[in-house]
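Notes for the one structure printed next.
Shown here: the complex without one of its protein chains, the others still in place.
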């Protein structure tokens, strides 16, 4: 391929993360991958086919800078998939005046819709990316339920995705083929995302995922958000509602995740953020965390950022074990239940 | 490495495949990777050493666009190999006036010889690529037999490959070292391929693979083919004979695969193909499929093709389970035995 047909891209992110308490006991200090954004490498390209038509592809692999290993996925179910080299993207598509059509493994439109309104832009650490992911993770979602196309409600296998922009509105709808003999409904996923980008940004999303065997909607997930700029400040609010059901249709959890925050671009090379998250499972009310996050990103260059971020997690007694993940803003939910834990993370994020 | 020493290349292929019946039951519709050609990415390069001598390398990885996972291999046996990142090629070589020598994991010369004569050019869906592969797959090949250098008779580990072109004739011979203590014969493979490219194309191949423990020839595989151009048409015929034996030397299967077809280049940007396959196991006569395939490839550009293809599979009762693979023209042999199944596959193939 000549230079014009393929681009290599990536993000390498690493830092030190220390937390005052841990689920297992005392202070825990780690070299942490991906404090700001996920470490990835990938290939992408676009071909001009004439008449406004373009073909394109995306391959994007997710790894951990601290270990060199491929980052684990939320893939599950039958058939099992081999080593997922390209967890984030493996797709091909066409775009034109009529919009964009993407086939393969890809980002869903729901999360994409909220990037501008989530208080911390779904940063890897200390945002509602985790409440998002773990309320759409099998088998945590519900007892015995499986949807083999779903990887934490962010990445979708076997999917067809249509996107278009109408003036200030961007819309996307994704359908994952269930691939079950004799049923087009079982194991399927429908996800939609809408965003409005005027001076004010608004976002809406809805997703549901059906069980592979029973066809019950084992995950129902809805989000709304808004961002309002005011001088050097941008005020943001985002609300998520994740309902998880068992394969027989009974309810497993109903998590409300509310995040509010403000970005302060106090210097051309610096952005500070204050955010507050209140995440609660209405089916298990003691699974509840309140979280305050303070951070500053120092942009040394367009490609390199030094970041410092602190989170204060106040967890109720039910925010423990696998359940803790559903109300967590921390990558692995490793705070102490029924206690207050302080996290400090300093690192570097480099893009190429 | 500077730009002249390494090239990035790849194919991303995805589409929708629906079949009227499935082995498990009713209609099955899937997002299908690699309808036309395998989805791959790789690196390759050539270095001019002067005096006509060149060094080169090839790294080629095989993945699935629908899932992002590395495509499963037919590797087996002892020693086990780690995650096969570069299933298709991981090799280095030298070329000169005297020919080409390639060391490592690589394509064998047998399949390469028939690409010009196989009615559908060994396309990933609906060609005798599958009868080829599954009659050279361990352990399906024979009870208890193992050859750890063989990956579906297409890719070979631990191999030395010599190729040369003499006027219209291209010849290749590959030897996979058995790597068994005290024996150079056990676990070895010999594969040869010959093709003649005049106005008429002719092809011949032979392969045999020896069991790791007993040294019996557990796979013997032979192919002959011809292609004759006539205006915008090219007529093709290809015959494969795959004999699989158990480790003790008794016969397991003897499959005859006959394919005939015609390409019609009816437009500079379109090629239509009609092909017919009759594949039968003479040791298990009810394992028999008759297959008609119609297809059109629309070349939007040199790099991008939109394809539509239909297959009509008429399978006898013995074409079921693992045995079905040996007479299949479908990627996973998932048609219904003792029935007629219709497949329709529409997709996009993008090269970079």
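Chains here go by letter, A and B, matching the order in which they are written, and residues are numbered from 1 within each.
One rule holds in what follows: a contact is a pair of C-beta atoms (placed from the backbone, for glycine too) under 8 Å apart; a residue touches a chain by one contact, two chains touch by 3 or more.
None of the values given here were measured: they were computed from a predicted structure.
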Exercise. Per the definition of touch given earlier, which of B:55, B:169, B:200 or B:317 contacts the omitted chain?
Worked result: B:55
Exercise. For the chain left off this view, which of B:35, B:104, B:193 or B:225 is in contact with it?
Worked result: B:104
Seminar exercise, completed: The one of B:167, B:182 or B:198 in touch with the missing chain is B:182
For this session: Check the options B:24, B:85, B:169 or B:269 and report the residue that touches the missing chain.
Result: B:85
Exercise. Since one chain has been left out of the picture, which residues of chain B touch it in the full complex?
Worked result: 1, 3, 5-6, 8, 43, 45, 47, 49, 53, 55-57, 59, 75, 81-94, 103-105, 155, 157-160, 176-177, 179-182, 184
Seminar exercise, completed: Residues on chain A facing the left-out chain by the touch rule are 3, 7-10, 12-16, 22, 24-31, 33, 39, 41, 61, 63-72, 83, 85, 300-301, 303-304, 347-348, 350-352
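FYI, only the chains that are shown with their structure count from here on.
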Exercise. What whole-Å value do you get for the distance between chain A and chain B if each is reduced to the mean of its CA atoms?
Worked result: 39
